[in-house]
Structures are given as C-alpha cells and as structure tokens.
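One structure coming up, written as structure tokens, with questions to follow.
Shown here is a partial selection of chains from the complex, left in place.
Labels run A, B and C following the written order; every chain starts at residue 1.
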Amino acid sequence: MNRDWQQTSGTVADALRIERVAKRFGAFTALDGVSLSVKKGEFLCLLGPSGCGKTTLLRIIAGLEAASDGALFMTAGESERNVTRLPASQRDYGIVFQSYALFPNLTVAQNIAYGLKGRREDKALRVTELLALIGLPGAGSKYPAQLSGGQQQRIALARALATSPSLLLLDEPLSALDARVREHLRREIKALQQKLGVTTIMVTHDQEEALTMADRVVVMNHGVVEQIGTPEDIYARPASRFVAGFVGQSNWLAATSAGVGQVLLGDALLGATVTPPRPDGHPLELFIRPEDVQLHANWSPAEAQVANTALAHVRKIELLGGFYRIALSVPGWGSQPLLADVSRGEFERLNLSPERLVPVSLPANRLRAFVPAGAASAGATA
Amino acid sequence: DTTLTVYTALEADQLKAYQQKFEEENPGIKIKWVRDSTGIITAKLLAEKANPQADVVMGVAASSLLVLEKEGMLQAYAPKGVDKLSKAYVDSANPPAWVGMDVWGATICFNTVEAAKLGLKKPESWHDLTRPEYKGKIVMPNPASSGTGYFDVSAWLKVFGEKDGWTYMDKLHDNIAQYTHSGSKPCKQAAAGEFPVGISFEYRAAKLKEGGAPIDLVFPKEGLGWDVEATAIMKGTRNADAAKKLADWSASRSANELYEKNFAIVAMPGVAKPNAHIPGNYEQLLIKQDLKWSATNRDKILAEWTKRYDAKSEPKK
Amino acid sequence: MIALRARARARIAPERSQYAAAGLLWALAAALVVFLALPLAAILGKALSGDDGHFAGLAQFVAIAGGERFWSAVSNSLAVSVTTTLIVLPLAYVFAAALTRTRMPAKPLFRALALIPLLAPSLLPGIALVYLFGNQGVLKGWFPDGSIYGFSGIVIAEVFFTFPHALMILVTALSVADARLYEAATALGAGRIRRFLTVTLPAARYGLISSALVVFTLVIVDFGAPKVIGGQYNVLAVEAYKQVIGQQNFPKGAVIGVLLLLPAVLGFVIDHLLQKRQRALLTARAQPLVVKPNVWVDGLGVLACTLIGAAMLLILGTAVAAAFIKLWPYNLTPTLAHFDFDNMDGGGWAAFFNSVKLALATALFGTLTVFGGAYLAEKTPVAPVARQLVRMLAILPMAVPGLVLGLGYIFFFNDPANPLHFLYGSMTVLVLCSIAHFYTTANLTATTALKQLDAEFEAVAASLKVPFWTTLWRVTLPVCLPAMLDIARFYFVSAMCTVSAVIFLYTPDTVLASVAVLNMDDAGDTAAAAAMATLIVAVSALVCLVFSLTAWWLGRKTQAWRTR
C-alpha cells in the first residue's frame, strides 16, 4: 500500500511541536492542555465537532491568537525554536481560510504575488508557476469575483504557497463549497501537498474529509485531544466512546462486563476485542460498525458454530445509494436495535425480506466495549 | 500693525464707513468688529469680565456702558476734543468713562398700504397702540436683547410712572404679535407688511422709507425713549494706545460727520443736517431721561419684563 | 504576581508595524476624549455650578424648574415634537412603502425630491413658510392672521426638516423583507390586511420606532425652525440659546442643555436596544421580496409621492424665489440685491466662504479621521483599551444634540485655564466640533464598509509578512473608496447646513453661512436670509453632484473588480 501515513517513521523530524497549549476566553476554556507534534511533510487533520477548539488551536499556531499557557516549537533548518510569543509575521507558514479571503480588488496574479518580494519578473515567473501548479494557467488577470468558489479556493492555496512556507495551515478550506467541487478539490489539495511535501495542518469537522486526506487525524472534543492516529486507527480502533460515535456509523448495544475478552449481551456471552477492565456485571456499551455486522444466507450448522452468532428479525430495509441498511433486532441479545450495512451484491445473495429471521454475527475482532459516559467512575449500577 | 477688537451694536451697514475712515486716518491700526444686538453685546462683555476680549466698545448704548462702569470694567479717558461735544451726551465724570457718538430714539413704523387694507388708523401716541384694532398687529423689540427695546420700556416707566408704565405695557402686550430679537426687525417687518406696526428707531425707519417701503414714521406725542451710542475703552486692554486713538477719532469732527449720515442727533453740536423723513424738532421730542437710572435699574426692569411677557406661550392673534 | 506573569505570557510580541497603529489609536482616543467627552463633562460641571462659578449642586435645576416660563417651554417642546412625529411617520411610511413595495415609475426622482431637505439648514423651511403663510403669504388664507408664527409654523418646518431622516430609516426597514413570509401567509389563506398586520408591520416595527425616536429627538433639540417661525412660541432649544447667547447665563443654558440631552440619550438607548433585538429577528435565510406590478397600488404610490414631493419643492422653491424678489409683496421685480450680504448684518460673503472652507476641511479631515479610526478599531488587534474607548466614544455623538455639544465646547474651550483655550474662536475648533458632531453616522458608514471586508484579510497579510499599511493601501482603501466618498459628502453637506453646534462657537472672523441666515432673519432681512439659504442649498447640491460624478468616474476606474 502506498498509504502515506506509513512515512511517519521515527527518523522524520518534527516540524512543529505543541506542548500543553491552553486557551481561555474569560472563564471559558477553549483549549485545555493540548499536546501534539507534526512530522515534516505530514498532512495532519484536526477533526472535531463545532466549538471544540480546532480553529482556536490553528490560530494559536498561526500566531493570530495568543496561547494562555503552553508552548509551541517550530523546526527551522536543523534547530528547533520556541515560537510561542513570535508575531504572526515572523513565523513561517501559509494559511487558507474557509472564506478564501482573496483581496477582491486585486487580480488573481496580484493576489498570489501579494507576499512575494523581489524583482517584478521573478514574481511574475513564480505566479505563472503557481497558476500552472493549481491548474488555472491564464487566470492571472481575472478578478476573484469572476471565478467559481472552487477556483477561488485554489487561488487562495496558491497565495499561501507562494512564499514556499514550511508549514501550510488550512481552516475548513472546503466547507463553503458544494459537494461535488469539495470532493474534487479534496483530491487536488492532497495531491499538491504530496507533490510539494509541505507540512500541512487542516481543520475540518467533516470526518470523511479527515479520513481521506490526512496522514494522521487529531480528534478533538471540548478543547481536549481524544485520539491521535491514522485514519485506519481512528475508524477501526477508536480510543474512546466519543471518537467511536463521532466518526462513522455505529451500533451501540448495552451489555455488561464478563471477564477479559468477554461481555454479556442479553443472555449470550460474546467475545470482544477490547474490554475495559471492570468487575463482572459492570455496564458496558458494545460498539460495532454496521458494515462489520455480518449476515448469513442460511442457518447452516457451520454458521451456528461461529462465535457471536444469533438469529435476528429483519425490521426494515433501506436503500442508501450504494448499499442497503438493514434494521435488525436479535431476541437472543436483548432485542436491541442493530443496524447492518450490506452491499447490493450481497443483499441479493442474502435474499432478505422484512420479518424474516436471518443469522447474524458480530465478529469478535470488530466488537469493542466502552464504559458508558455516566458510569465511567461509578461502580456497577445495573 | 495693531488690531483692535471692537465690540459694537451698530448696524452692519454703518460699520464699513467708520472703519474705512478710521483706518485711513490712523494707519497701522486695524479694527476687528464683534457685532451683535445691544443686550447680547452687554451680556457678552459681562460674561467675559474675567478675561476681556474687547479693547474698545463703540456704538453701544450708554445705559449698557454704565452697567459696565459699575462693574469697574471701563478705563476712563478723555479723548482729544471731548470738550467740543454736548455735555448731555458725555459721561459726567472726569475723565469720562464713556463718550457719546450719536443719539437714537424711538419711532413707530406704520405701513400705510396694509393699514388701508385693514382699515387701521395711524396711531399718534403710545396710548393709541393699546386700542383693540391693533391686536396682533404690532411688533416691538425684546428689551432683554435690544437696546431699542430697552429704552422704549424705560421711557414708558419714566413718562407714565412706574405703576402706570407696567399697566400700559400690560395692555400693549395684548396687542403685540411678536417681540423681536433686534431693534430694526420690527420696522423691517412693518416695511414688508408682515405686521403693519413696528416699534423701532428713526435711523432704520428713515432708511427703509428712503428705499421705497410704504411706511410712515410716527413720533408718539408722549415723548420718545432714546439712548446714546457711545465709545469706551476696556480696562486691561493690551492695545491702550491704539484704543485711545479710536476713542479720539470717535469724538472727532470727521467721525461726527459720518454719524450724521445716519442719525438726526450727533454728539458734536452743529454737525447734524435735516433729514427729509425726520422732523426738525426731533431733539425736543425726546423725553428727559436719566441714563444712570436706566443703567442701575436695568437688571430689575428686565427681570420684571421677562417675568411678565416673555413667558407668553401663545402668539397673539 | 502570578496573575501578572500569566498575563505577560499570554501576549504575543507585537510586530513593529503595530506600534504605529497603537500610537494612532491612542491619539484618536485622546482626541475623542478631548473633543467629545470633556466638553460634555464641562456642560455637566457648568450645570452644577452657580452664577458665581462655584459648585452649587442642583440649585440651577431647582431654580429653572421653579419658573412657569420653563414649564411652558417644556410642554411646548413636547407638543411640537410629538405632533411632528405623528405627522412625519405616516407620510414617510407611505413614501417609503411606495419606494420599496411598489413598481411605480421614477423612483430615483422621487427619492431625490424627498432628500432635498438634507441639503438645507433647518432655518430654510421657516423662512419659506413666512413667505407662504405669513401675513403677506401667497397662501395666507390657510393660516389667517399670523397663526403660522408659532406651533403650526414650527411643526410644518420640522416636518420638512425631519422627513428625509425618517424616510431613510423606513426605506431601510422596508427594503429587507422576507418574501417567504408573505408566501407562507398567502398559502395559509391570509388576505392583504392580515398580511400587512402580521408580516409587514412587525417587520417594520423597529424601523418605525427608530424613526419616531430620531424625529422626536431632532425636533426637540432643533432651534433653527422655532427661531425663525416660532414667534412667541417658546421652546426649550430656543430657551437655551436665549440664556446663553442673549443673557450669557451659562449655568442656566447648561441646565437646559443637560435636560435636552435626556430625550436624546433615552431615544438613543432605546434604539440601541431595539436594534439588538431586531438583529436576532432577521434571519440570514430571508428571501428577497420581488414586488409585482399592480396598477392601483403603483398609481397610489405615484400620487402620494407626487403630493409630498411637490410640497418639498414648494417650500424650497419659495425660499429660492424670495431670494430674488426685490420687496415682497410691494415690488416683485427680480433683483440680486439680497445677495449683497456685505451690507447686511450676519457676516457678509465672508460667512459664505467660511462655510465652504469649514465644509471642505470637515469633509477632508473628518473622512480621514473617521475612516482611520474605524479601520484601526475594526482591523487591528493592538491597544485593546484604546480600541474599546474609540468604539464607545464613536457612538456618543448620536446621543448628543448639536446644541449641547456647542455649549460644551464654549464651556470647555472658553475656560482661560484650559491649555487648549487658544483654539477658542478659531476655524479649527469649528472643524473639530463639526467632525465630532457628525461622527457617529460617518463612523457607522465606515464600519459597515469595513465589516463587509473579509475578517481574515489581516491574518492573511500577516502570514505573508506584509505590514498592515500595505494591505490598508492596496486593498482596504480601494475597496472602501465608495464609502469614503459617502462619508466626505455627508460631512460636507452637514457642515454646510449645521447651525446648532456652531452658533455658540463662531466669531466675527469665522461667522458661517448658516449662522448668517439666522442673524439676517433676526435683523429682519428675511429676503437676504433666504438668499443665503438658497446659496447653501445650491452649494450642497452642487457638491453632491460632484461627488456622484466622482464616485461614478472612480467607480469605472477602480471598481472594475466588482463586475463579474
């Protein structure tokens, strides 16, 4: 696999290091001791719900906002220096905002050349080069208003890249665009970033965007980092209940603890890959993605032997574009609602119909148990 | 060059000629006029007592200057040739605190065209003005702001006696349409026919009649209020020499010849010439007036007047 | 100690270019304090002192409140203000509705007609009314026997004077309409009247209240119209003028000034609160209302606008005509004699040129100050205290009537102990006073224009290591040029017409055209006053034209980017 996050080996230096950065607005704590480091050339996404402090963190990195506490270190050349109190203009980065923030009265070329210094011809050369890079050659003499949103955003990107900064900051660069353009630009930005190898931090609240673009994702919530990891990690091995719920679709089933690697769901004992160390009988929430729930065409003896398998009622069938979402309930597991996503090919093979009984298994290696939000510190209450 | 700040209540159309002549005869001295109605100039001077802005006061009612003198704001000075002027129009002290320039007195402007339309009879006395037919037809200056207004009031109090004077004014007040800010506005309004009767002064009346306004000048037989326009030097002026030059000039013959163009009576006897619209015996029509009394009672009279008439809210119909 | 260190750590070292910005901001804050806050403090101080200048507490208030004269002035002022408001509001509403909610023809023309009064001092309608309805008036029959002098005259003049102010607010209020609300109401079966009551009126509610407050305040503090046409009808504003100018009784004038400040401040506060609520009501998702043609409605609109516009023209036309007639009503030959200002009280032609000078200087320095201030306050992160101070002081003038500001200025600058005393009586102080007097509106225009710029421009510039003044010069100024022209024009016309503040501040050297109008009328030279007022209107109109042409020309040259 050419998965880029495999580049993040130990030998690559940190381009940016953030240490216990906090930010308070009056009594309100927007960031509560955030630490992370960004490797050289890495594409890092800050992902989280609205108001979790993503933008605030990005603005602190940019020097547009002052940290209330903590420190920032950037690597310039070989040496790392503390930039916590450095003004924005003395840090070395380019930034792109959701609103593009193109200067409306300057032409595209003037916009891109805005931060460039030196001779006029050199600037013109650089602008031409950048316009070619973002796939808009010849647009230099237009005004921003004459371009579409996606084109404007690409110009903003070119402007940010013009001075060849060592760090690129993107604050929801795509969220003002409509779905098709967004998807297209997502690929373009990613390709450009890989080509230039520029260290990039992007803020987004769109999990799909984060998962497809990032080398590593930082999931934030309420000013705290919940998990840092590759998209694969985040999606398949969420570290917390919040991450599991925030990223992707999920089933949540109330269960109780029953020893290491085992949980009690309804009357059945199921194997699970992660179980928090809790005394038996402690309430847990079982987590599994709908696409990991497996349905079987027939209740063959072989399947009956498979662990974590039971018979389910089909409650509802919904077509969601490329796949079907099946609502199930399993009497043997306490009849809690369970969603399964099946591809259209498989759907035909399964020959499902409402109220039919169908064998369903929850693969143990996909099943994770979390302590319910309220019961984290309290003892067993069930 | 010295620039003299001169506070004045003279009408704007006179100032130019005076200034020109003076500056011509006294090169190196320039005049900067601060002009407003008598009452306002007086109030302003009093208000600036702590920090006087004026060097000279010229063409301000003597009754007002007497108030300033009482406050000790004037610098007594006997101009060259002051002895050539009528004693009656110069401060009696020696050296005098103020020196008169000319006399202006009450006159009623009566619009004949409007009167004919309305069937109004021409008034001959102050008492005629209280007749009901004049209701809402008369304008007069507000004594608080206008020197003309003030000498009208003080003359009535003098001629009719204190008590009857106020009774007279009570009746007159019922006929007054407006009290104006300036002394010449009533005559101008009469000239324009806006109100047929305006209580004003003779200089403005004669000018307007000359300009073709359909008015008659009426000099009520009970006698006319009057005042002296006078010159005085402000105590503490930083331009004392130039100020004295102006005081000298204002008492000079050439100055009096200019005054004569506008007034029937000037301080220097024998200079005045007859005016077509003003009777030859004008000086005899003036009442015997004690300017000192006018000055000392000014506050009291104005307070009483304001209390009685200025609070009036509805215009007279 | 710990708290202090924490705060020190929380700062980012300012960039060098930002020191300049901070310096300028502090300078502006200081200027606003000196030329706005301190004069107002001075008037308060004066109101609390006795005739001898010593502190006397509320003695002056008590003394004034004791007089019958004062209370009649209060009730007169209220009567005039309330009546004017009640007349202006429906008229302006109809006019605004015709402009925004019909498809009637010639809208720009009607709009221009309705805005005429903005070009004239408030004295002009008073003068025109004398000629129209005075004892020698053309239409004397409407107000027999001089009854135009007083209540009726003041009300008509104030209606003329305040109409465009109410109109502008209502046009703004009525032009934001959510088409979907009308459609929802229609779909739910609501008829014309129900739609008006449940959709139109509630949406215009704040506009109506706001314009009512503005009109009320404008009238109660205006003394131009009552001075000219009020006759013996005494109102508070004239009373303050009389106390200060006529009797040089500063403490009494100050007391009335402070009292006049009350309705203005109250109105201002109410308006401010309402606008906050209104913002919450207006959703960003509103669909613009597209008005469909309707012969009846459009016809009625034309009729109403024609009548109102004709009245405006009649008043203006009368004043202009009066300026050129030799001796109304006895000698109607045309003449230029009334323009021979030098031989009349009031200040002569010098007054006119002084006014032009004042207007030019106010427009130039006012625009620079206001725009610079708004820019620094909106777009730079430095000097937070100064920024807050500037923002607060910038909205203050809206609540301060010119009369009060003018009084404050004399009390403050005429005090020999004040190191700035030398400014007293100079043209400079008139310019400063005019800039301060109209600061809020100008600042609002500038701030609105600046707010429309992307908030991230400065952040982008910082990331590109470009100092803020480069961005100001290359982006902010060019983009805001139309707004700056608007501000300059507003300042010019306002300075040309203003009477209320400067009446207390002019000296013989700096007498102004608008003051000359007042003085000439005072002296009975009504025709000359009309002539001067006509000149003011002419110059204001000319300058508006020049500004429009400049805006158009600059627009073609520098605003090409606006077109798609």
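Keep in mind that, in the parts below, contacts are C-beta pairs under 8 Å (C-beta built on N, C-alpha and C of every residue); 3 or more make two chains touch, one makes a residue touch a chain.
In this text the structure is predicted, and so the values were computed from the model without any measurement.
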Whole-assembly formula, with each chain kind represented once in the display: A x2, B x1, C x1
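Everything below uses one rule, namely that only the chains that are shown with their structure count from here on.
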Category of the chain touch graph - line, ring, star, complete, other: line
Separation of subunit B from subunit C, taking each centre as the mean of its C-alpha atoms, in whole Å: 39
Averaged-CA centre spacing for the pair subunit C and subunit A, given as whole angstrom: 54
Rounded Å distance, subunit A centre to subunit B centre (Cα mean): 92
Residues of subunit A defined as touching subunit C within the complex: 59, 62-64, 66-69, 85-91, 93-95, 97, 99-101, 103-107, 114-115, 143-146, 159-160, 162-163, 165, 169
Residues of subunit C that touch subunit A when the two form their complex: 6, 9-15, 18, 454-457, 459-467, 471, 474-475, 478-479, 558-564
In the complex, subunit C residues that touch subunit B: 67-69, 72, 76, 130, 134-136, 145-147, 149-150, 231-234, 242, 245-250, 327-331, 342-346, 348, 416, 507-509, 522-526
